[in-house]
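The complex is shown incomplete by one protein chain, all other protein chains being positioned as in the whole.
Chains here go by letter, A, B and C, matching the order in which they are written, and residues are numbered from 1 within each.
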Amino acid sequence: MKNKIPVTVVGANGYSGEELVRLLLGHPGAELAGVTSRQHAGKKLGQVFPRFSGVPGAEVRFLEPTIDGLLATGAECFFLALPHGVAAEFALPLVAAGKRVVDISADFRLNDAAVYKEFYSSEHPAPDLLAEAVYGLPEAYREKIRGAKLLAAPGCYPTSILLPLLPLLRAGLLQADTIAVSSASGTSGAGRKADESLLFAECSGSLRAYGIPKHRHLSEIEQELSHAAGREVLITFVPHLAPMTRGIHTTIFAMPRAGATGEQMLQALLQAYEGEPFVRVLDGLPDTKCVVGTNFCDIGLRVDGRTGRLILLSAEDNLIKGAGGQGIQCFNLMFGLTETEGLL
Amino acid sequence: MKNKIPVTVVGANGYSGEELVRLLLGHPGAELAGVTSRQHAGKKLGQVFPRFSGVPGAEVRFLEPTIDGLLATGAECFFLALPHGVAAEFALPLVAAGKRVVDISADFRLNDAAVYKEFYSSEHPAPDLLAEAVYGLPEAYREKIRGAKLLAAPGCYPTSILLPLLPLLRAGLLQADTIAVSSASGTSGAGRKADESLLFAECSGSLRAYGIPKHRHLSEIEQELSHAAGREVLITFVPHLAPMTRGIHTTIFAMPRAGATGEQMLQALLQAYEGEPFVRVLDGLPDTKCVVGTNFCDIGLRVDGRTGRLILLSAEDNLIKGAGGQGIQCFNLMFGLTETEGLL
Amino acid sequence: MKNKIPVTVVGANGYSGEELVRLLLGHPGAELAGVTSRQHAGKKLGQVFPRFSGVPGAEVRFLEPTIDGLLATGAECFFLALPHGVAAEFALPLVAAGKRVVDISADFRLNDAAVYKEFYSSEHPAPDLLAEAVYGLPEAYREKIRGAKLLAAPGCYPTSILLPLLPLLRAGLLQADTIAVSSASGTSGAGRKADESLLFAECSGSLRAYGIPKHRHLSEIEQELSHAAGREVLITFVPHLAPMTRGIHTTIFAMPRAGATGEQMLQALLQAYEGEPFVRVLDGLPDTKCVVGTNFCDIGLRVDGRTGRLILLSAEDNLIKGAGGQGIQCFNLMFGLTETEGLL
Partner (left out) sequence: MKNKIPVTVVGANGYSGEELVRLLLGHPGAELAGVTSRQHAGKKLGQVFPRFSGVPGAEVRFLEPTIDGLLATGAECFFLALPHGVAAEFALPLVAAGKRVVDISADFRLNDAAVYKEFYSSEHPAPDLLAEAVYGLPEAYREKIRGAKLLAAPGCYPTSILLPLLPLLRAGLLQADTIAVSSASGTSGAGRKADESLLFAECSGSLRAYGIPKHRHLSEIEQELSHAAGREVLITFVPHLAPMTRGIHTTIFAMPRAGATGEQMLQALLQAYEGEPFVRVLDGLPDTKCVVGTNFCDIGLRVDGRTGRLILLSAEDNLIKGAGGQGIQCFNLMFGLTETEGLL
């Protein structure tokens, strides 16, 4: 039997952390060396999350998140599932100690500390590391990810928006200033927070927009769209909360460049994602229930012949392809494993 | 005690019809004279819908829907909650017999039989009545509604899209060709149909677009937007099915006319709906759970300062303000009752 | 127009209070004179609950809950939707001031302060008032309710358990020591509490028992069952949380007394509830969706011929017949209004 890579999840208490743990427990090439949680330090994983009780590999206890304690777990790779701002405090010493870090938070997604400050309302806690971090979207940066020490897994909304748009912007097929995006997320995207607005009785039967017009995720979305377009791209983005636990559905409106045909746009997507293990360009329309529990992002495309407008649609699991699943896909690349290991 | 107006609901078996019956049973100025259903003819209302058992006024039995039988109920007003195409077959003889008709179907919403054919794929069954029918959006056509013999209650999506847009188009504040709309509806909007795609296990956890790019409701939406703008308006419209039973949430993107400010747009909405009993222009953002069970349509507005784009949002109950509730609001106007009777 | 009775809701912030307010706003014989909430004092009702914005009668602002302030609202009846223990602090001075009080909390449901202490783990805050309080189950205590100054509206689970069982125990048809009850409630029953276990992501897809084996509601259930049986009755009760916002479904197992037939038991129920406006004895089986939004309690009955065991089933809306709706039914009796006013 091959050796398993020891990994530790820092901040395993939230929905992203819990799902990361679930995926890692089933990963044939990884071994869960440790999990941390201030709140639950000392308890067994299965006490806090009864779902894991009795699952092989889940015998670990929660640790206090100290750097020495983390290093003592013997992990070669650390997954950070922490709030933004906090993740950087752990990334710095872990990277300095020669460890690989897969950060699920927003701390290292942006190239520019000034943009971070604009969108996150505080100074970036480790600006010197920004240049070293790699944006963990394998479909865009696979080769850089293989050599990454510090990996910044993309946000949930950004993944669902970038995957449909990047190939079309790269090919110059869209009028970039006409892009408007409406997304809807399950409530796990808001985190495990004791907040009245997230109670079952408040979310069931409720569909509502929030965080408009300047959601934080716009910063990384526009950064990556701009890289693809070769010039600055600004978009309008309206996120919604939908009455479901998991899944993101995204609907994008954009005007094609003059002369660009639906067939050209479809071919651009098909070519970009041919051979990609986790992106499916559908004949039909994406549905969150077909991707929840998987690392897939599904994409659909229609042209409104009456107005000439392009309609792009996508669906993903916000906690997998939109968080830890994508982090594991990158981990696999970083450690020379099969890219799909533990994810199919 | 004042006299109650006898009314009959034709096609009381679907979700719109059932909700109409519920509202009419609670209406102090109306009396349920009859209900029809081919499937349930002979059964008592409360046998088919146990919710109504024991409710005063609900002792009626389902009738076969024949014209003679309908007239024999003694109703002065007939609510048609039938599939499109079928409604017209009943409207014709009932109007000819001097009765008032409130049609919840799509048969009389369009001015032009050719547009009907384009969107509904069949000849209009009663084109001569189109000129007589009044589009039942009280906020736009209150005076005409008062005198209507044949009232065409607007569709659910159209109501949620027209109410936010009409005042802005009338005031010339928008670039009409930039309008793109994303709506999400609860599953009751698809009707009580034994269809695998509408099973609980298929809809729970599922968010998906459907019917794009040319949903039938576009015909009446564009007709009314064009009236308001004074020229032909074409829009892009993407409806979605959301995992909830009732409610529609609509998100509209549009570029303002050069120079138009957010304040001007807000004022246009506030002025248009000042004193309107069922439209609320919010400081906050609409939420379906705040309108479900009511006849309100809530509207919110934000300008994305970075792109200059307007974001309009609305929420309504698809079965009330989007169907029978609006029909009753019109009925109240047609019979000289207080407009809000039975609805607040 | 007849005079409306001014009423004030103390503690209008929770789910029971909010629903009470909704019902009272639609009550033709009551006028909302005031609402209180420490948290929201000074805000308008419609700011806190956007659902009420623009509803006639909802222009009131939240008050601090002081006795002087309450009396200054001019209300003749005070509805207390407060936590147990707190309600008594308000009931005492209000009753002393000659006002009628309808208490939705648990403070005055028990005859015996010692039982209160056993189940609620603290001394009863106003034991002298216990003798004066009337248990607000109209189907059992209608005449006493008419004269009540202090009305204790029954709990949600108790209502769903007592209504099916009382007539059978009164008639001596059951072996009382064989009663076992399994109930499931929507999450609003747990209150509007910022508690992780009540988040949408924790409750969706979750069915779980809680609070066993000695739920607080057992105290009033057994008190009333014992009154009906004429001797002490102890039962087993297992409440569950179900993934829905509203509604309680109760399933009761019991062995009939030797010789008692299913027909006798059915007749006992039919006779007990003949003419009752809000209890329906069904041929079929109760379903929460048929009672949610109503003040009905539906009851079904089956005998398992193989074991001889009786199966009793009931369904109600926990926030209406199980809380404020029943309170209003009692209010109507206390003030000489039609018992169903504002509830049908």
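Note that in this section a residue touches a chain if its C-beta (ideal position, glycine included) is under 8 Å from a C-beta of that chain, and two chains touch if they have at least 3 such contacts.
None of the values given here were measured: they were computed from a predicted structure.
Within the full complex, the chain left out of the display contacts the shown chains A, B, C.
Between the chain not shown and the residues C:4, C:44, C:61 or C:309, the one that touches is C:309. Contact with the chain that does not appear here is found for just one residue of C:72, C:96 or C:180, C:180. Shown as candidates are A:71, A:234 or A:282; the residue that touches the absent chain is A:282.
Residues of subunit B that touch the chain left out of the display are 15, 186-188, 192-196, 198-205, 243-245.
Contact between subunit C and the absent chain runs through residues 177-178, 180, 182, 184, 186, 202, 204-210, 212-214, 234-236, 238, 240, 242-247, 249, 251, 253, 285-289, 292, 300, 302-307, 309, 311, 313, 315.
For subunit A, the residues touching the chain absent from view are 26, 49-51, 53-56, 277, 280, 282, 284, 287, 289-291, 293-294, 296, 298, 340, 344.
What we mean here is this: only the chains that are shown with their structure count from here on.
If each chain is reduced to the average of its C-alpha atoms, the one that sits nearest the average of all protein C-alpha atoms is B. Distance from the centre of subunit C peaks at A, each centre being the average of the chain's Cα atoms. Work out the mean CA point of subunit B and of subunit C, and you get 36 Å between them. Subunit A and subunit C have CA centres that are 46 Å apart. Between subunit A and subunit B, the centres computed from C-alpha atoms are 40 Å apart.
Those residues of subunit B in touch with two or more other chains are numbered 287, 289.
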